[in-house]
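Quick one: the structure is below, questions incoming.
Left out: one protein chain. Kept in place: all the others.
Chain lettering (A and B) follows the sequence in which the chains are written, and residue indices restart at 1 in each chain.
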Amino acid sequence: MAKSHVSTSINGEPVEYLCDPGDTLLDVLRNELQLTGTKEGCGSGDCGACSVTLNGRLVCSCLVLGVEAEGAEVGTIEGVGANDKLHVIQEKFLEHAALQCGVCTPGLIVSTKALLEENPNPTEEEARYYLAGNLCRCTGYDKIIRAVMDAAETMREGA
Amino acid sequence: MVSVVYEAPDSIEGAVNLLANADVPAHILAGGTDLIIQTNGSSDAERLFVDVKKIAGMTEANLTDTALVLGPSMSCAAFTECDDIKAVFPGLVEAAYLIGSTQVQGRASVGGNLCNSSPAADTIPALIANGAQCVIAGPGGERTVPVEEFVTGVGRNCMEKGELLKQITIARPAANTSDAYLRFIPRTEMDIAVAGAGVSITLDDNGTCTAARVGIGAVAPTALLVPDAAAALVGSTLDDAALQAAADAASAASSPITDRRGTVEYRRQVVGVLVKRAATIAAERAKGG
Partner (left out) sequence: MSEAQEFKYIGQRTIRPDGYDKVTGRAQYGADLSLPGMIWGRTLRSPHAHAKIVSIDTSKAEAHPDVFAVVTFKDFGSVEGESINAGEGAADVLDLARNCLADDKVLYHGHAIAAVAARTERAADDALDLIDVKYEVLSPVMDVEDAMKEGAPVLHEDMFTQGYEETPSTPSNIATRLEMKMGDIEAGFAEADVIVEREFRTPTAHQGYIEPHACTARYDEDGQSMVWCCTQGHFDVRTSTAKLLGLDLSKLKVVASEIGGGFGGKTVVYQEPVALALSRKAGRPVKMVMNRDEVFIATGPTSAAKLKAKVGAKKDGTITAMQGWMAYEAGAFKGSPMMPGVMTMFTPYDCGNVQVEGFDVVVNKSKVAAYRAPGAPQAEFAAEMVVNEVAEKIGMDPIELRLKNAAKEGTQTIYGPKLKTVGLIECLEAARDSDHYKSALADGCGRGIAAGFWFNIGGQSSVSINMNTDGTGTILEGSPDIGGSRASMQMMAAEVLQIEPSNLKPIVADTDSLPYSQGTGGSRVTFATGMAVIEAAEDVVKQIKERAAAIWNVTAEQVDYADGVAINTAGEEKMSLAEVCQAAEKTGGQISGTGNINARGAGPSFAVHLCDTKVDQETGKVDVVRYTAIQDAGKAIHPSYVEGQFQGGAVQGIGWALNEEYIFNDDGVMENPGFLDYRIPLASDLPMIETIIVEVPNSFHPYGVRGVGESGIIPPLAAVGWSVGDAIDRKVEELPCSPPRVLSLIQNG
């Protein structure tokens, strides 16, 4: 089977790759492009570890084909924050000890960024429901939600 | 592993052509949230994916004076952002909002949910409650099918080879009409419905129900329209006795199975509870609207 050629944009930079039409965007990010910050926890859209944005929409990259990224804009954890400075959300996750093992963290940060872009002033309940698709088995979510709410507040103040 | 051929036509005709002439199993790729997982578990050697999201109108919704015209591949996330639609069909929008996580809603669509034809699909009971019509395009032209006749069995529907769902249309409801959809899941999110109920209620000025439609899900091989439940509501002021009669009618109409998500007894009981609760919410909304 011939591979498909895809031109896309990842974290604002033009990227081209070849992929099998059956490969998921997650496969491409991790195995072709070595963007291993995006994690695979389930491969079925049930854990959120592979969360990325596709044309600004939060999606599970395990449920998107690599070929579907043609002409699209993809955002991954590697694009959160500047090269020399963490994003406020990243800072707040560290400050609040919102991670233990950290494997769900990239997905949670990508999702939190999408949440706060859509809704800069979420209630705790709104944050919990928006992030329900990001499983964390270590923290019990308490410190994650505190980090999200604090990041939201800090971002509102800075806006 | 399945070898995938990917095509992304830009017209209905192009899609119909690809689907009609495929010599391997052909599948419509909308959000892909079911298709990609199913393909990973498939024993097919090769599959054709026809991505329909580049076709004009497939990912848009338009609420006119007379009807909602919904592009079947519009993501649930985009759909639930349409405040005008939410004002008219709050229950249908709720159903779309309940599908999977935020991430899944970023891809999954009402049409995809319908075409996947799972007995537990959240939007189907809500579409049934609202009397939705499915516009199907195929090699022989277009045909329109009521949503309750679209799904024919577990994972099966009335579409023939070469056909695709082009539009879902719902007529604007009469005055003092609203809907609600509720499902039961063990957690607060992320689960597949153990039972679901969509109810549309029309009230007169005295608060008496003049028309109702009740759709139930996850309690039979297909989502069901339950006329007996609607009949129990019509003519009543949605008092406890009428609600209980509707609940009992829904339970009686159900023919659930026992599986990892629930038992026969449990589902039969809970679907009644959901009908009762959804009818109450829909009526409150109908009053308010």
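Basically, a contact is a pair of C-beta atoms (placed from the backbone, for glycine too) under 8 Å apart; a residue touches a chain by one contact, two chains touch by 3 or more.
Every value quoted in this text rests on a predicted model; they were computed, and no experiment measured them.
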item: Contact residue for the chain not shown (choose from A:Ile10, A:Ala49, A:Val64 or A:Ala114); value: A:Ala49
item: Of B:Leu19, B:Cys115, B:Ile192 or B:Ala245, the residue in touch with the unshown chain; value: B:Ile192
item: Residues of subunit A in contact with the chain not shown; value: 20, 22, 30-31, 34-44, 46-47, 49, 76-78, 80-81, 86, 90, 93-97, 99-106, 109, 125, 127-129, 131-146
item: Missing-chain contacts mapped onto subunit B; value: 1, 184, 186-192, 194, 259-263, 266, 269-270, 273
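Convention: only the chains that are shown with their structure count from here on.
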item: Gap in Å, rounded to a whole number, between the CA centres of subunit B and subunit A; value: 29
item: Subunit A partner contacts - residues on subunit B that touch it in the complex; value: 1-6, 8, 29, 31-33, 36-37, 39-40, 49, 51, 75, 77-78, 100-104, 106-107, 188-190
item: Footprint of subunit B on subunit A - complex, ascending; value: 1, 4, 20-22, 24, 43-46, 48, 51, 54, 57-60, 62-65, 67-68, 70, 111, 114-115, 129-134
